[in-house]
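Of the protein chains in this complex, one is absent; all others appear in place.
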Amino acid sequence: MIRVTVWNEYIHEQEQEEIRRIYPEGIHGCIAGFLKKEDDIEVRTATFQEPEHGLTEEVLQNTDVLIYWSHMRQEEFSDEVAKRIQRHVLNGMGLIALHSAHYSKMMRLLMGTGMTLRWKHDERERLICTAPYHPIAEGVPSHIDLPREEMYGEYFDIPKPDDVVFTGWFSCGEVFRSGCTFTRGLGKIFYFQPGHEEYPIYDNSVIQKIIINAVRWCRPVSRKMGQPDCTQVITTLEEEYQKR
Amino acid sequence: MIRVTVWNEYIHEQEQEEIRRIYPEGIHGCIAGFLKKEDDIEVRTATFQEPEHGLTEEVLQNTDVLIYWSHMRQEEFSDEVAKRIQRHVLNGMGLIALHSAHYSKMMRLLMGTGMTLRWKHDERERLICTAPYHPIAEGVPSHIDLPREEMYGEYFDIPKPDDVVFTGWFSCGEVFRSGCTFTRGLGKIFYFQPGHEEYPIYDNSVIQKIIINAVRWCRPVSRKMGQPDCTQVITTLEEEYQKR
Amino acid sequence: MIRVTVWNEYIHEQEQEEIRRIYPEGIHGCIAGFLKKEDDIEVRTATFQEPEHGLTEEVLQNTDVLIYWSHMRQEEFSDEVAKRIQRHVLNGMGLIALHSAHYSKMMRLLMGTGMTLRWKHDERERLICTAPYHPIAEGVPSHIDLPREEMYGEYFDIPKPDDVVFTGWFSCGEVFRSGCTFTRGLGKIFYFQPGHEEYPIYDNSVIQKIIINAVRWCRPVSRKMGQPDCTQVITTLEEEYQKR
Partner (left out) sequence: MIRVTVWNEYIHEQEQEEIRRIYPEGIHGCIAGFLKKEDDIEVRTATFQEPEHGLTEEVLQNTDVLIYWSHMRQEEFSDEVAKRIQRHVLNGMGLIALHSAHYSKMMRLLMGTGMTLRWKHDERERLICTAPYHPIAEGVPSHIDLPREEMYGEYFDIPKPDDVVFTGWFSCGEVFRSGCTFTRGLGKIFYFQPGHEEYPIYDNSVIQKIIINAVRWCRPVSRKMGQPDCTQVITTLEEEYQKR
């Protein structure tokens, strides 16, 4: 079983009637809903307003993959919890950062760059697969049309991704590296642009397929608890051979 | 002219007689010494004990490439100055991080990973060129023997480098990605392992050649002051066309 | 089920008594032997002397992952079959190229570089994991000692790998990118250096574990038959929207 924690800021859905109508259970509820149907995935959710944002040491120790959506409270998010997430990723926890989570504290800690981009409301997007060999693209068509989405445009100030699985085309004349993979420490990271709160993007079955694929791809290969310090080596290979 | 600032912690050389004998002008003095002979390079130095560690906003605004050696005072280094260096790298300043600077605050901020490694005193190193096409390897032989060097060994917890220009072989049975390039924002970064303070590594003319090449390679391609925020786009390509 | 074809030149084992003693069933027999014990893997073998080297269009159409060991007959290998393998890899077939297969025709076709390296008989190797996050390294220790192996050394003239999962340390003062992954078209490729015919390397249980992991990693994500030509696009996104 892959143990997934779906984290959502859950502010828009509580404060704005029109967003609540789109995601009555919250974005986290929507995502947890379709993940639960998979036999190899076990889901829990957490939100901003819980103590420690619901991401305690214990929760993260029991999380194989963290899915994370944030927007309005990026700056108010606890520095300590952001560092805790970073540490768990380096120790092997998978991370799927959705949409405006590009600018979350944990992503800025993990990436080290500015994470800035260009943006514009209400554009048409075509999401084009630019790495059809990647497990995240398994069973996904060569492109997906999203009639309404927030535009995110280049230059996107990220470190060079391992793979750009999807590239976004926007009708206003912009492109974006919309689906990017990274490895940090023992952890795999997938950043995925679609998912502006005003449109029911996570109800799209192909978007769901991509997120499910990503969960499987970024499950931990191995999991060590406790981040290593620099380690002193005492013996040489010669000495080890002589001991045998 | 490429404006280089050579920063050295400068603690070992003041506190330990045997290190002072190796680097009577300090490691920064040694590096500045051979860089000054190059026609296209202009050098200044700075050290830990100066106010703001000698790395004020003004100094960094007038620095094209920062060379940085640190070891004993990594934790005492100012958080604010570390973030300032990060910001300048993202805005285009080149960075050459030497030896134990892998674990400096600025490198941990820029890389986002643990930056841990294995280490052992007093081994023989052979530095092997594993990217002979790279400008940093220009005019450098296929390998360089360093009869005494501190061993640094894998796993080195860094993000995937753009190029591993040099790989270190150590007699005790270890290897290391000893010369790694990264790009972050507009800035180019070269991490270079050789240079333990107990051995006169920076007097080696091939090591000097590599550092000079690295200075030229990581000079800024363009330089913007002020890190961008996320930028809202107002017009579409259509609207721009209609205006013409 | 992952359908694996293990291909071996199978010349050394027939012509040299001392090699036959190490691999009485041939290298292919040894590899097929341990793969067969896995529940999700189905194995067949093929060798140089069979018609079309045993790699007919039909065999490759029914192969998910090809494992390939070659040495003495690289130049005599059929150009047509080498191109056929290349085409199947581009269409999604996984490929594991072992030891001297770095210089096989199919690898030179797929990589486009010289594929040359340095070599020396009878050295001690330590294989060090330099990408512990990679699925091929799952359950593999941080290093593996091979008391006797042929040395392969840098510069290894390959295109930049996606990941260098293992780096080899050799007692004579050489290093090597010993476990490299590549993606070409829809196909995943793993090049793995250990396996000189004079030593029973493929009997080593950790080496076996790595090959089993690699089979699972490079199984096809999707499989199209027939390599695409350049494709003309007729309609625009606008026209498609209007049709709806």
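Residue numbering begins at 1 within each chain, and the chains themselves are lettered A, B and C in the order written.
Just so we're on the same page, contacts are C-beta pairs under 8 Å (C-beta built on N, C-alpha and C of every residue); 3 or more make two chains touch, one makes a residue touch a chain.
Predicted model only: the values in this text are computed from it and were never measured.
For the options A:74, A:167 or A:183, the residue in contact with the chain missing from this view is A:167.
Of the candidate positions C:118, C:148 or C:216, contact with the hidden chain is made by C:118. Contact with the undisplayed chain is limited, among B:25, B:162 or B:198, to B:162. Interface residues of chain C with the unshown chain, by the touch rule above, are 86, 90, 103, 109-114, 116-120, 123, 151, 153, 157, 159-160, 162, 171-174, 182-185, 227-238, 240. Residues 126, 128-130, 132, 142, 154-155, 160, 163-164, 167-169, 173-175, 177 of chain A touch the missing chain (whole complex, contact as defined above). In the full complex, chain B contacts the hidden chain through residues 92, 124, 126, 132-135, 137-139, 145, 162, 171, 183, 185-188, 221-222, 237.
Simple rule for what comes next: only the chains that are shown with their structure count from here on.
The touch graph of the protein chains shown is complete.
Inter-chain centre distance (chain B to chain C, centres taken as mean C-alpha positions): 37 Å.
Averaging C-alpha coordinates per chain places the centre of chain A 31 Å away from that of chain B.
Contacts with at least two other chains are made by residues 162, 171, 183, 185, 237 of chain A.
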